[in-house]
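With one protein chain held back, the other chains of the complex are shown just where they sit.
Moving on to subunit A:
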Amino acid sequence: MAIEFKHVNYIYSPGSPLEKKGLDDISFKLEENKFITLVGHTGSGKSTLMQHFNALLKPTSGEIDIAGMTIDSHSNNRQLKELRRHVSIVFQFPESQLFENTVLDDIAFGPKNFGYSEKEALDLAEEWLIKVGLDPEVGKKSPFDLSGGQMRRVAIAGVLAYQPDILCLDEPAAGLDPNAKKQMMQLFSDYQKAGHTVILVTHNMNDVADYADDVLVLEQGKLVKQATPRELFSDPQWLKDHYLDMPTAGQFAMQLKNYKFGENPLSLDELVAGIRKNLKR
């Protein structure tokens, strides 16, 4: 079952003086169980698009096929709870949404909300507490006694615990230190490989190169490209025209003017291999 957007338009405050086009005739198809990245500049429509994945926003026109449902401007709010069990959005700074007395209760809230029994929900909470890399002891603490990085993990565990088929994340690693960030990206990558779709909004082209199967590029509410990272980063001029960066390794390779790289290296290892090849010629 693929995710498909068909000519989706979204207009903010239609008919008012503040009317503004958020999404402009967006059509694309995504395969399920892939790692998708969504890139574009501030104000390009990434967040607006993301909120369509679980119908927090409904298209002004056009339709969306997702998780076996079809969403259009008339979609009934009553069907949406089922949709949201399958499609979850984690916004920036999800730790600001923690509220329970203990970490375990906070993680268990999601599963309970979607029909798991108290016991099942708490079991899932214990399981996911560990899977996101926290000590089981942390479970009894108040979420507000944790560090920012730990709170972030608790918030994400609360979403993963009811195992949505499609997980949408908006810059989930922002503000984390490099180690914590790497662990978190690995967690999402493992989640995807276990048979879920991950859609990640990011500005970090190294993450795009390292993790993505498929990339959507948005600009002023329009989809300007859908490609694999390899395809996207093979066209430096296109990237430049759209003010997007090359991954760091590729940027460096482009400055090595007397070297030849078959394909623009996307990672440090590819860059080192390419340099070795040139020197052994």
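Everything below uses one rule, namely that a residue touches a chain if its C-beta (ideal position, glycine included) is under 8 Å from a C-beta of that chain, and two chains touch if they have at least 3 such contacts; residues count from 1.
By definition in this document, contacts and distances are computed from a predicted model.
One chain of the assembly is not displayed; among "Stage 0 sporulation protein A homolog", "Multisubunit potassium/proton antiporter, PhaE subunit", "Cobalt import ATP-binding protein cbiO 1" or "UTRA domain-containing protein", its UniProt protein name is "Cobalt import ATP-binding protein cbiO 1".
Checked against the full complex, the candidates A:56, A:224 or A:275 give a single residue touching the omitted chain, namely A:275. The hidden chain makes contact, of the residues A:47, A:197 or A:264, with A:47. As for the chain not pictured, it touches subunit A at residues 41-43, 47, 92-93, 147-149, 171, 174-181, 203, 205, 243, 245, 248-249, 252, 255-259, 268-269, 271-272, 275-276, 278-279, 281.
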